[in-house]
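Note that one protein chain is taken out, while the other chains of the complex remain in position.
Just so it is clear, A, B and C label the chains in written order, and each chain counts residues from 1 on its own.
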Amino acid sequence: MSEQWAWTVETTLPSRRGAHLPLMDEILQHLGELGWDGRDYFGVQMALEESLSNAIRHGNKLDDSKVVRVECKVHADRFWIRVEDEGQGFQPAEVADCRSAEGLEAAGGRGMLLIEAYMTSVEHNPRGNCITMAKVRGED
Amino acid sequence: MSEQWAWTVETTLPSRRGAHLPLMDEILQHLGELGWDGRDYFGVQMALEESLSNAIRHGNKLDDSKVVRVECKVHADRFWIRVEDEGQGFQPAEVADCRSAEGLEAAGGRGMLLIEAYMTSVEHNPRGNCITMAKVRGED
Amino acid sequence: MNTFRRLNVNRSGTVTVVTFADSKIIDDGEIQELGQELYALVDGGGPQKLLLNFSSVEFLSSAALGKLISFEKKVRQSKSELILTNIRPEIYEVFAITKLTKLFKIKDDEADALAVL
Partner (left out) sequence: MNTFRRLNVNRSGTVTVVTFADSKIIDDGEIQELGQELYALVDGGGPQKLLLNFSSVEFLSSAALGKLISFEKKVRQSKSELILTNIRPEIYEVFAITKLTKLFKIKDDEADALAVL
């Protein structure tokens, strides 16, 4: 058992709207107890919401026979999470930039941008169905 | 990430009275959601309380510089936990039997007995500072 | 009678009927308090008839059992009588596993207990 983390969790979520909210609350509760607050806490909240809801909606397409696998580790100054869905994956580089003049009014496309803004590191596997994110407290 | 478990957690607890109660609630909440109830749920509740409070009180002797390390995995029909303290350990075989005529009025000594009664398997490491317990739902 | 936080205490004829305020008896501080309040029931006064109704108790730790055992000793010392009632099956099994069914007098419900107290 690693001493590097204060609390780690592994679980699967059903592919239903909102199925990620209890886990999100659980993770945020632990971060709060470890002293995370302000922009750091907010940024993790955003990354959790966007990555988990993407996996449920875009990845597993709300298909009840598919699950989202989550592994998450928290510490007073570090956060790490891996979210894997059973979808076809996607190529992040090919997503249109919603900050462009045309993109500005598009209803979607902001989740990945927000994740990149708040996380210290963001990686996808080659298939694109698994995102791994980490944040060092106080860093983007 | 293993698919065998619905939810797993790893964490450390400070060696303070009652420090294990939030983790206990968290684990029991997940078991409840997975359908555990009645004697099975009660038995896990007992094993959690007795093993965690033993690690805090007897193992780490409420020493604030020591932590209790916990790894726990839950599933609809299986429960597994490892609790490790930083104390000297003990030899379970040498604990007096509280069920004997003399032991009946002793204020302590019932925790291990209850753990054995409710868990399907119970193991200690040779030093005796680490207990590993498992329960199959519906089995002792 | 003092105001208690862990116990509810009532009279039924000559018998003191006690129920528990908590459904889970597990917190160390609460168990200490519970012990003090139980002891206060027999301290000082003469022999008493005591009925402990467990109907509200869903869980209790071995530390709580320890307090009940110490209380039982005090009850005997004060020449009082004690009967436990309304114990749920899960809790009864805890008494059975630890052989405390031998130490305590246990009845199904208050009526059964009052009939012999």
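The rule we apply is simple: a contact is a pair of C-beta atoms (placed from the backbone, for glycine too) under 8 Å apart; a residue touches a chain by one contact, two chains touch by 3 or more.
Please read these numbers as outputs of a predicted model, since none were measured by experiment.
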Inset, instruction - Would you mind listing the shown chains in contact with the chain that isn't displayed? - result: A
Legend entry - In subunit A, positions touching the absent partner: 17-18, 21, 38-39, 42, 45-46, 49-50, 53, 98-99, 104-108, 110-111, 113-114, 117
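Operating definition for what follows: only the chains that are shown with their structure count from here on.
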Legend entry - Inter-chain centre distance, subunit A versus subunit B - centres from mean C-alpha coordinates, in Å: 32
Inset, instruction - Could you put a whole-Å number on the gap between the CA centroids of subunit B and subunit C? - result: 26
Inset, instruction - Just give me the whole-number Å value for how far the CA centre of subunit A lies from that of subunit C. - result: 51
